[in-house]
Each structure stands twice: as C-alpha cells, then as structure tokens.
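As you look at this complex, bear in mind that one protein chain is not there, while each of the others sits in place.
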C-alpha cells in the first residue's frame, strides 16, 4: 500500500533509477587527510570505481539503452575527467555529491557552503550545466544544505528517508523534491569492507547480496512505487556482481514494467504532480 | 518442550502478538541531543515509521481483523498525534515505552521516574486511559523501573528474557506479568543500519530477514507457546518487508492455529492462570 | 584428510560431543561489576540458560539416551544448584569453567589461581568429585592456567585450537589432552547479540545458524574425526533453535555413525591412544 501513489509515464507500473555514487579515493583521502595518500590499498580500491567499473556499467547501459544517474564529488570529477566525459557522452545525469565526501557535521555551515560552491563550479565547468540534484555523503544532509539547495535552484535532493515515494521537502526557504534512498537498497551493507574508515561488513556473495535489491524491485512493482538502489562502482561494479546485475537488468527490461529514467526526469515528473505528493517539513514533527 | 505451558483461549494452539515499537526520531534526538535535529537522514529515517509505515501496518491489520500492540515513547506520541489517533481508532493497544527512548542506566532513578511520569501523563491525556503494559528502550529495565510499574498498577512488562512463556516477575514491591522478548525475534539485528548510534548490521533482504521470525512462529506453534516479535515500523514496515510479512500473516490467519491478541489480553489471560506460570525473582538467582 | 586419525570405540566413524557452557548471568555481572545486577535484561537473558534451556536439553538427552558435557563457572553452580543437580542426575559431566567467567588476562595469575580453586571447591562440594576437564572463558587459557590444570591432575583442557583432533598439549609441567573447539562450531557468532559486552552479531535464523554445525559434522564423519560444538543454553537452547537441533540429533543417532560421549570419555580414549596423537608444545613454535 502506498499512501501517495503517482501515475507513471506511458502507463508504466513503477519508476526505477539505478544511481551510482562515484566516490573513488575521496573516501580514504577524506577520512585520513594526513596519510590517506600513502594507503595504497584503499586508494586503489576507490580508483577501481571510475577507471574499471564505470566503463563496464556505461557499456551495459549503452547496450540496453538506459540513461541513469551518477553522483560525483567535485574532487573526483577533477581527478577523473575521462570518467565525467564518458558518463556525459552516454547521456547520463551527474548529480552533486559534495566536494570530497566530507561529513557536514564535521565543520561549520560556512565551510560546507564554500566546499559546496567549489564542487558546483566544477560541475558547471565540466558538464556545461548546473546539476539538478544532490546527494549528501553518507546521506548526511543538514538544514543548511537543504536551504542551500533551494537557494541554488536545485530541483531535488536524494538523501532523506521519510518515505519510499518521491515527496515534497518543505523548508523555511522553499521546497525541493526528495527522491528517498534507504539502507535496504544501498550496497555498502552487503559489500563494503573498509577497515580504514571503520566499516567492516561480512561481504556477501554477488547473488546473495543483490537478491535483496531485486526483491525490493518486485515490491515496488507490485505497489506501483519507486525503486532507486544506491550503488557504488567499486562495490557493485565489480565483475561478478555486475554480471548478476546486468543479467537481471536484461530480464527486467524485457518485461517492460518499469520506467527507467535518470533522477532528474523522475523529479520533474514528481514536480509536475506536486499536489499528489506527500509533504515533509524539515526538522519539524508534523 | 515448555516447562510452563498454558492453555490458550478457544483451543488455539499458540498465542501470538506482533508488537511494534514506534521510536520515530526519538532515537537520534536522544543519542545526539546537541545536534540530532541537524542530522536529517536519521531524523527522516525515524519519521518514516509513524507517517508511512504505521498507516500501512494499520491498513493490513484492519483488513485482516487484527488488533495488536504498539509501544510509543511519550515524546513520540506528542510529536505524532495523528499516529496515536489512527492506532486507537483501529482498536489497538498503546504501551508505555519511556519518554524519549532514554537509557535508564544513564541517569538517576529519580530522573527516570520523572520522565516515566511525564510519558504516563501523555498516555492518559492522549489515549484516555493508563497503559497496562511497558517495554523499556532497548529492553533496559532496572529494578527501579519494575518497582515503579508495580506501584503504578501496570499489569505487565515486556522487556525481560528469562523465559519464552509469559511468566511472573516477583519484586519486593509485588508482582508483574512478564511477556518476554528475545533477540531472535527482534528486527534490529536483520535490518537496522544506524551509524549515528553505533549500530551497523549487514542489512538482510526482506524474505531473508523475516524467515527467522516465521521459523520461530512454527516452533511456538509446535510447542503450544507464545510468539511475540518486536518490530519497528521504520524497519519491518518498509514496503518490501511488510509485503512479505503481510502475505505470511494472511496465510497464517487462514490456518487459524494462533490466538492473535494485543499484549494486554495475553497478560490478562496469563494473570488469570497465575498458578501455572513460572516465577522469576528480580535480580536474585533462584 | 586427518594427520593424526584415531580409531573410535565400537567401530564408530567419528566421535561427537555436544558441549554447553552454562554462563548464565555471570557474563553481565563479570563485565559490569558495578551495575550488572541492575541490568535486568542481560541478567534475565542469562538466567534463561539454567532455568529454561537446560531442562529442555536434559529432557532431549534423556529421551535419546545421551550423556554429554556441561561447563559451569563455580559462581553459576552456586547460584543454580537445581541445575547442577539435574545435570548430574542425567549422568552428564560437569567441567570446570572458571569462577565467574572472568578474563585471566585481566588479573595476576595468583588471583586467577585463587578463583580457580574457589570454583574447584564448589565442584567437589556440589558434584562429589573433582572435574576431569576445563574450558577457559572465551577460550582464554594462559600458560599459568595450563600449568595449574596439570598440577591439579586434570585430564583434559578444551580451550585451544591447534588441531581438530584431540591432541597432546605439552607444557614444562607435564601434559594434558586437548579437545579443541573452534569458532566455526561455536554458537556465539550465529546467535549472540549482547550490546553490554560489545558483541553484536546479526542473529541468524534457527536453521540458518545451525546448518554450519551440521555441515561440520558431515565433514568430521567423512574424515573419521571429532565433532564438538560449543553451545550456550541461552542461545542454542532457545525453543526454535533447540527444535532444529533435536530433530537433527534424532536423525543422526538413527544413522548410528557417531560415538556420542561426554568429553571425559573421549579424553580417556585419546589418553589410551597417546602415541597416535599429535603433540603441541605450549607457547613454543615447533
């Protein structure tokens, strides 16, 4: 049961969008500013994302005719320009994902604003346009960040979890479409093993780990909902895992039930049906 | 084998009660009093419970003719009055669940008493009656809390684990019925991923995570026992997980083996069969 | 392949011994000496072991004609005398398991010796004999403990992991039979969820968690080895888990391949075949 169902374009039964956060080696560099560059294993683990996994993912998308969404920290965009170029060439969206995956709770909002704008400048310079959407590192959005997104004309955020359908996020400064993630469709719990940042999950096998996401898809399909896994190239883009995902994607596209689209299009659709959306007000109980 | 079996009403083979603790955003606010309100992801993750999951759960219960039990901190009741109203309208029980999910080991018993009464006042004001039952946050009941429950005329507690059947909890101040939870039927281990409170489980898929609870049900059925999962709307009330639970509930109700009832009715039944219960004395080895 | 195979009595294919460590509420009392008695949930979780689970386990053993081994801290024996009596009545062995589950690395060996003897006195007084075997809390045996076991005439230890077959443990003071546990057949990893002692496992379903132990049995059977799960009544003695274990036991006993015996009998058998055993010298690389 969905409290706030939406009709989807072309009579599709559900909306689906695979999102990848390309954090690359920003994670270790941010977590260990003093010596992260010396820690070659996590650096290389991160580098796998833009250099090996993203080309593989883009190849699949191209073959299947999919356009999807990638979130990239500004620092990563500058460090991996070929990755940015390849994504854009495929017609995909690149969303704002902070400067270098920093935790906004770790510094002042003024500092956060400075880093936000530094990344925004990179987006404009490298993609030729301003991003429509934002996802906070580890979902850590603050009221200051939401206010800034509204002030800067962003259409959507994708960090908060108050619903499973797109919803309207109301703040004193205005409104945003929220395209909500949740931990049941994030690939860190099944696959991440990253001692240097204190995150040691018991890595699942490829099918084992991805099965949960596919069951979530089925539930969204049955309810007419919205399915948006939050994946990371260095995790789900690994050879064996992506093989599972790719095969599933082929079968799923063959069924034709879902409207697969970049988040910006789903946000635009939600925006066009604003009166049907649930509203959540920032930081205030209803 | 049950050491202290009980006959159940209407010749049912087992007693069953699905309990939901609606903690909402009290968890992050309590864990991070200084900046919890700025941490919008965990706040929104919590808000999902009363605003999205509880309506879904209530809808299922209504369709299936079930009345069950919800535990709510007083602070959550005040913050989400529509949720309280909807639960009461469905004929369900609301139990006492602290003021704001605070850990009683973190302050004096006098402070705990003050918060207990603050929550009790909210219950009386919003539900029109005194709650019959109590569940401690994270099961953290103390001798002081048990004493207070007895003094305040509570019929049952649902925080301690010395048995799998309802049992009699004896304290210097008197007695209570204990309706015991345990970690094998709590949904935090399979589903919770909550870095801000230091609790990072490797999130299971919906069927994978719930299978354990169903197997526990089968064992309770075979033994003539008592099955009481401790669930949380922001976890098991998620779309895909609840779809699994709902389907299982439909099949299980069709079989008709279980007496599904709110905890207060099960406590009353146990109370009426007091002499058949096991007795456990607080804090003292036998 | 076993490097040091042993023939088993009566032409049995393998030796098997289910061992239960009955720690009860010693765990929380030892971990939190200042306020453990106020933490009623972990106290009750522990009390479940001797008061609910052990009677269930003994009932199964009696029905199936099994005699097995239980390890109990002296403090637990004194706190739960009826449990001791019931175990002895069933013809089972009770091994030494420290005074109150204290970590020997946390105090001097002199203090450890004092606690060891305090527990030993309880054993003699309550069981009428000296225990033949010892298992260290959390397997934490030290050279001092091994020396003491030898000095006190113990036949075996069951804390070290240098082999999967019974082996000879050589120390400057003499020798002991080692009956080795390992983490693949310990029920803490699949089932324990115990925040107060910093041990939070993602609790498995009953069949899911026990399957590993059964597969270990099959491997021991195929190799002619030794299978010795280390279980805890408050974990594997829970209703649904024990139902799985009991059914498996019935089937396994029907096959008749295993010599199920208390550890003291297996140690005696190993001792009688001393020259076939592998030798490991304490603390010294070979």
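We call the chains A, B and C, going by the order they appear; numbering starts again at 1 in every chain.
The rule is simple: a contact is a pair of C-beta atoms (placed from the backbone, for glycine too) under 8 Å apart; a residue touches a chain by one contact, two chains touch by 3 or more.
None of the values given here were measured: they were computed from a predicted structure.
One chain is not displayed; in the complete assembly it touches the shown chains A, C. Among A:31, A:45 or A:161, only A:45 touches the chain that is left out of the view. Screening C:166, C:205 or C:225 against the full complex identifies C:225 as the residue touching the chain left out. Screening C:21, C:246 or C:280 against the full complex identifies C:280 as the residue touching the chain left out. Contact with the chain not shown here comes from a single listed residue; of C:82, C:124 or C:161, that residue is C:161. In the full complex, chain C contacts the hidden chain through residues 1-3, 105, 136, 138-144, 146, 159-164, 180, 182-184, 186, 189-190, 199, 201-202, 204, 211-212, 215-216, 218-220, 222-223, 225, 278, 280, 282-283, 285-286.
Mapped onto chain A, contacts with the missing chain fall at residues 24-25, 35, 37-41, 43-45, 47-48, 51-52, 55-56, 59-60, 79-80, 82, 191, 193, 195, 200-208, 238-241, 243.
Here is the rule we use: only the chains that are shown with their structure count from here on.
Chain-to-chain contact here is organised linearly: an open path runs through the chains from one end to the other.
Here the spacing of chain A and chain C, counted between their Cα centres, is 49 Å. For chain A, residues touching at least two other chains, in rising order: 202.
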